[in-house]
Structures are given as C-alpha cells and as structure tokens.
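Omission of a single protein chain aside, the complex is shown with its protein chains in their original locations.
What follows is chain A.
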Amino acid sequence: MLRNSRMARELANLSDSDNKTISLVAKNDSLGELEAQITGPEGTPYENGVFKLEVLVPQNYPFEPPSIKFLTKIYHPNIDDSGRVCMDLVKMPPKGNWRPTIGLESLLISIRLLLESPNPDDPLMADIATEFKRNHSEYVRKAKEYTQKYAKCVS
C-alpha cells in the first residue's frame, strides 16, 4: 500500500537524520497514529519546552494531509485550547496548501517555525493574537508560564 511504504521510508529517513529538535514514532503497528515531539525553539517563550503532538495519518495519505494536534497545552495565537493548529499546509486545496510532496518531517519543521514566529493576522485565538500585538510582554510572560507548567522536560 502506498501509505505504508511511504511512511516506512519517511520514518527510516527521520531516524537516520541528525535532527534533534523533532522526533516521530508510531504508536502501534498500523502507522495510522503517531506521536511527535518537538522542542521549543531557542530565543522564544517556548524555549526548553518539549511539546507532544498527535499525528493521524489517513488511509489515503499522501493524497490527503495528516491531521496534527498538540497534546501539550500551549499559549500561542495559532493553536487553540484543544491543540488544533491553524496552518494552511495541513488543509486540502483549494482552501489549504497541502501537497503530496510534503513529508511529515517538513510539516513538523513548519510547526516548529510557527512557534518561532506566530502569525497573529490569521489567528485561531483572537485574544492571544491581540495580546501578542498590543501587549507583547504579557504574551511572553504567559507563554513562558504555560511552557514551564505543561511542557517541562521530565528528565
């Protein structure tokens, strides 16, 4: 099956790469459910945090995008309370920008980039976006507090 062979390739590639900011492991043998971890980018309020994400890969992957959800609570204008991420890359065209040439690794890198530079002009959490623009220090304080509270690395 297309999905499984491609997923196997992607996971093998990811485990071979020396990218230390992203990890992705299958939860079970079906390759349909995976758990990803990304580290908070340095120089941001998310620094030193480790964020868990749930990656659901549909049967029809890569013709349909995977759905990605934050399992770790995070204070971010583009990520809502239930962990949903507002990103055009994980939506089908014409609304979104998903392409079958995009891999899971690049998706996770894009999400990490979103943590680095939030997009307050297309927010999912309007009040956080407003705070990000008007009262930036308060946003930084709260985001740091969330990272401390929820995304603290256990080890």
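Here, contacts are C-beta pairs under 8 Å (C-beta built on N, C-alpha and C of every residue); 3 or more make two chains touch, one makes a residue touch a chain; residues count from 1.
Here is the rule we use: contacts and distances are computed from a predicted model.
Per UniProt, the protein behind the absent chain is "RING-type domain-containing protein"; the candidates were "RING-type domain-containing protein", "Transducin/WD40 repeat-like superfamily protein", "Trafficking protein particle complex subunit BET3" or "ubiquitinyl hydrolase 1".
Residue A:Asn60 is the one among A:Asn60, A:Asn135 or A:Gln148 that touches the chain not shown. The omitted chain makes contact with just one of the residues A:Val25, A:Met92 or A:Leu113: A:Met92. By the touch criterion stated above, the residues of chain A touching the omitted chain are 2, 5-6, 9-10, 12-13, 16, 60, 62-64, 92-93, 99-101, 103, 105.
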